[in-house]
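Missing here is one protein chain; the remaining ones are kept as they sit in the complex.
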Amino acid sequence: MKDIQSERDYRRINIRKVGVKTISYPITVLDKARKQQHTVATVNMFVNLPHEFKGTHMSRFIEILNQFHGQIDVQSFHRILEEMKVRLQAEAAHLEIAFAYFLPRMTGQDGLNAGRYECRLHGSLAQADDLELQLTVPVSLPLKEQLASGLPRSRGHWGQALVAVRFRHFIWIEDIITLVERAVEQVIGQEQGQSRGELSGSLSVEFLTRQISASLAEVSALKWFSVTVENLFEGYSTFATASRPVSLPLNG
Amino acid sequence: MKDIQSERDYRRINIRKVGVKTISYPITVLDKARKQQHTVATVNMFVNLPHEFKGTHMSRFIEILNQFHGQIDVQSFHRILEEMKVRLQAEAAHLEIAFAYFLPRMTGQDGLNAGRYECRLHGSLAQADDLELQLTVPVSLPLKEQLASGLPRSRGHWGQALVAVRFRHFIWIEDIITLVERAVEQVIGQEQGQSRGELSGSLSVEFLTRQISASLAEVSALKWFSVTVENLFEGYSTFATASRPVSLPLNG
Amino acid sequence: MKDIQSERDYRRINIRKVGVKTISYPITVLDKARKQQHTVATVNMFVNLPHEFKGTHMSRFIEILNQFHGQIDVQSFHRILEEMKVRLQAEAAHLEIAFAYFLPRMTGQDGLNAGRYECRLHGSLAQADDLELQLTVPVSLPLKEQLASGLPRSRGHWGQALVAVRFRHFIWIEDIITLVERAVEQVIGQEQGQSRGELSGSLSVEFLTRQISASLAEVSALKWFSVTVENLFEGYSTFATASRPVSLPLNG
Partner (left out) sequence: MKDIQSERDYRRINIRKVGVKTISYPITVLDKARKQQHTVATVNMFVNLPHEFKGTHMSRFIEILNQFHGQIDVQSFHRILEEMKVRLQAEAAHLEIAFAYFLPRMTGQDGLNAGRYECRLHGSLAQADDLELQLTVPVSLPLKEQLASGLPRSRGHWGQALVAVRFRHFIWIEDIITLVERAVEQVIGQEQGQSRGELSGSLSVEFLTRQISASLAEVSALKWFSVTVENLFEGYSTFATASRPVSLPLNG
């Protein structure tokens, strides 16, 4: 019987991405305050497959992942990518890791002792090296009054800021979160001032996107950023997105 | 070779539920204002399997579903259950249908022309007949001011009320939604009054649950209800649940 | 009190995307066999916002959507985009519509009378016009034997093919689905032949991706396509992606 694989010349078709995805994997990440933090990641790993190869060795992705025992930092991230290129004989290797990152809450004293931030690292190793960090930072409206009864309540979940950055130098995840949360607080403070002691509810996604962008544009450790602010309604949301390279200061 | 099925006496083990689930199916439902509404449902169908039967005929569930062409109302719902009991020779038949129900918005003039309500019908036919309707009604805080600029914004998604009811007499889904939304508005109106023209943000899940319960307790078309009110925080929520039979009025 | 909006020159920051997203909306779409099909869509609508504008008019997105009453076809899709550009004074308008599309099953006689295909239309109107259709087509392994008992069972959900296309001429969604399903069946048929009457389980994501790509490369109504085939494992999957422009035949 003839082989379908030789009947059609499959070599004409390059496979741009081949690999494994949505692997659930326990990892440890570095943490500014406490040195090491345990969490659970979802991992995607893939390479290109030139037209002259029939297939890739899927099990090697898993072997490489196992070899690093879930220790994820900037160094190991790069070494995993290099290992993928070598062992899978690929020209381009890609690694995407998404995980929940927990931080002692900086604002508020009554809540959880740790806030949860969704975090993603997307890296590529081809002709050039590329690494993008994505962070989701929740945006809340503060409550002006506390009732005597002490009944707990919220104004609901206002929305979130999704920030993506590419690095010129190393910078802690914590420092980016702090910068975003301060930009949000500054806007809310201003809003409250305008409406004489009460929150006007006039926060716009456009204005918050620009305010966070203006803050990120001054961080010389970054070489590029993107900001998306989202405001939740009943079942849908409004959003605004801006993105820009970061210029180095003249005396930098 | 010996058959594993005869080695172990599988007949000792009754199967309480056997069937199909998460079938995606286009349906039409009756609608108070417009007579008929097209939507997409997720369907679960299952029966009991007495110990003396080896297995059920899964394809018959699908055949019965196809036979009704997605026309779902109180009558057809009951006929599907009866058909399941007969054709699958079962003592108990269960049907669960979840769908998005769209209604012209009753409050607000700037939004979508139709609000979306998650709706579930759970029915059983065994010794007795049982039908439960579940509805999710979004809860929002109103905005007191509209800025001159006309920038759109929300205070975020405050939360939702999940209402479940069992019927004594027929009552439109629309009428239950209206009743829940009025109870919420009454509470918000009172809150705004208390704090002299501004919303205090003091809505509690406990109070809203009781207020909606008090309204439902007066609807004699119902014979039982359950209310869960949920208030969203950043990534988690607070909630309260109450449930009660509905008494008939003395002169009812 | 000074206005934060005038303190910082917000005009330096262009907003690349501003709009509404994840709106749930009942729509009707054209259908090759039955002319019209009712389903429920999730809609994203956004435009660019040049730096000299403070914000956009979010409510106009909703007004435009309401104005078309959920009638979605190639013509209305384009008219919605034009309306967005005009009414929001934008240089670029974007519309994304995702919906479940139901088709009479072409293969198999025992299952649901309609298969569900996830479908997405992404369109942009800027200097040039762009429209991309994305389809998810389930991939199943056939069962060789039917037991005398008639017990229903599957070999599980093998995976899926995600196909994206850009059009040169109009082509029905049904025709793309048929082409993908035939390519899959051809590979499975060949596999069964190789292993003398039984399925070898040797389907690879690389080979299926190339086979579907080879089929799409011959469809002159398309000007570009991308194919991703995914094979599910326990909790993760393997995948392969190829994409290419489609050449016109010399005598086309």
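Which chain is which? They are A, B and C, in the order written, and residues in each are numbered from 1.
In this section, a contact is a pair of C-beta atoms (placed from the backbone, for glycine too) under 8 Å apart; a residue touches a chain by one contact, two chains touch by 3 or more.
This is a predicted model, so every value here is computed, not measured.
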* Structure fact -> Where B:Lys17, B:Lys32 or B:Arg79 are the choices, the one touching the absent chain is B:Lys17
* **Per the touch definition above, residue among A:Lys32, A:His57 or A:Arg79 touching the missing chain** => A:His57
* State which residues belonging to subunit A touch the missing partner chain. => 23-26, 28, 37-40, 54-55, 57-59, 62, 65-66, 100, 102, 110-114, 116, 149-152
* Hidden partner interface residues of subunit C, rising order -> 111-112, 115-116, 138, 140-141, 143-145, 147, 151-159, 195, 198, 200-207, 231-236, 238
* Those residues of subunit B which, in the complete complex, touch the missing chain -> 1, 3-5, 8, 10, 13-24, 46, 49, 54-56, 58, 186-187, 190, 193-194, 204-207, 209-211, 213-214, 228, 230, 235-244
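Here is the rule we go by: only the chains that are shown with their structure count from here on.
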* Structure fact -> The distance between the C-alpha centres of subunit A and subunit C, rounded to whole Å, is 25
* Structure fact -> Chain centres from averaged Cα atoms put subunit B and subunit C apart, in whole Å, by 30
* Asked: Using mean CA coordinates as chain centres, what's the subunit A-subunit B distance in Å?
  -> 36
* Asked: Touching two or more other chains, which residues of subunit C qualify?
  -> 23-24, 54-55, 58
